[in-house]
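Okay, handing you the structure first.
Every protein chain of the complex appears in place save one, which is left out.
Then we have chain A:
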Amino acid sequence: MRTPENLPATGNHVDIGGYLAKALDPAQTERVEEHLAACEDCRTEVDSLREWADSLEAVPDSMAEAMLLDGPPEGGDLLLQRTLRQIRTESAGDRNRRRAGLGVAAAAVVAAAISAGVAIGHTGGHQSSPQAEAPAPSATASTAAPGTRFATVADPATGARITVAVAPQTGWVRVTAAVSGIPAGQQCQLFVVKKDGTAVLAGSWVVSAKGAADGTTLDGTALIDPSDVAGVRVSNTDGKQFASANL
């Protein structure tokens, strides 16, 4: 915290913080208002800050409360099961969702990895990966790490598409990426890019025939402070960039 908490919140004039929070008694309020009438700097300050205070106060209570709640609902297990059943029914009946499905799967795989806190695995490989059969995280799995950031990017020039999640750790990040649309045989690298433009390698793989068709899911880590992460990039070992996502 770089703000000096113990200084009076006043510039050096009057208690503007208390005034905006409507926490002053009538005598104090009068003193502030007298000062404001005479001091243009403080008046401008109060007016511009009050805009923010007002817009925060204007948030409907129903939303304000909802914005502050985290976690799953109490007694919501049946609701979740019901929703999952409907998804299974819909996806079983739908064979035309093939293309969209890839995108769905990519985003979901990323969310799953973060949500369950498990490695989905480096699908550098051949043959159907056993991790594809991994059970979905149970309803009691831990929630996504707070501060996890997601992005999806399709590069129209290369046809590549990446969906990434970057989860902050202490001083470094865990990155999960679903990559599709890159031809088989390409030797690829996944980079996490810092705000100053330098990149840190988070993983590398070769695109299999299956990976070219269905996409590849990767897990990696990078020694970059979470606050310093600007984005994620996929390129081949020759330096050709397939896609890059800003976070």
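Note that contacts are C-beta pairs under 8 Å (C-beta built on N, C-alpha and C of every residue); 3 or more make two chains touch, one makes a residue touch a chain; residues count from 1.
In this section, contacts and distances are computed from a predicted model.
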{"item": "Which of \"Sigma-70 family RNA polymerase sigma factor\", \"4Fe-4S dicluster domain-containing protein\", \"ABC transporter permease\" or \"Phosphoribosylformylglycinamidine synthase subunit PurS\" matches, in UniProt, the chain that is not displayed", "value": "\"Sigma-70 family RNA polymerase sigma factor\""}
{"item": "Contact with the hidden chain (one of A:G76, A:G159 or A:G185)", "value": "A:G76"}
{"item": "Where the missing chain touches chain A, by residue", "value": "1, 3, 5-10, 15-18, 20-21, 23, 48-49, 51-74, 76, 79-80, 82-84, 86-88, 90-91, 98, 101, 103-105, 107-109, 111-112, 114-116, 128, 132-137, 139, 141-144, 150-152, 163, 213-214"}
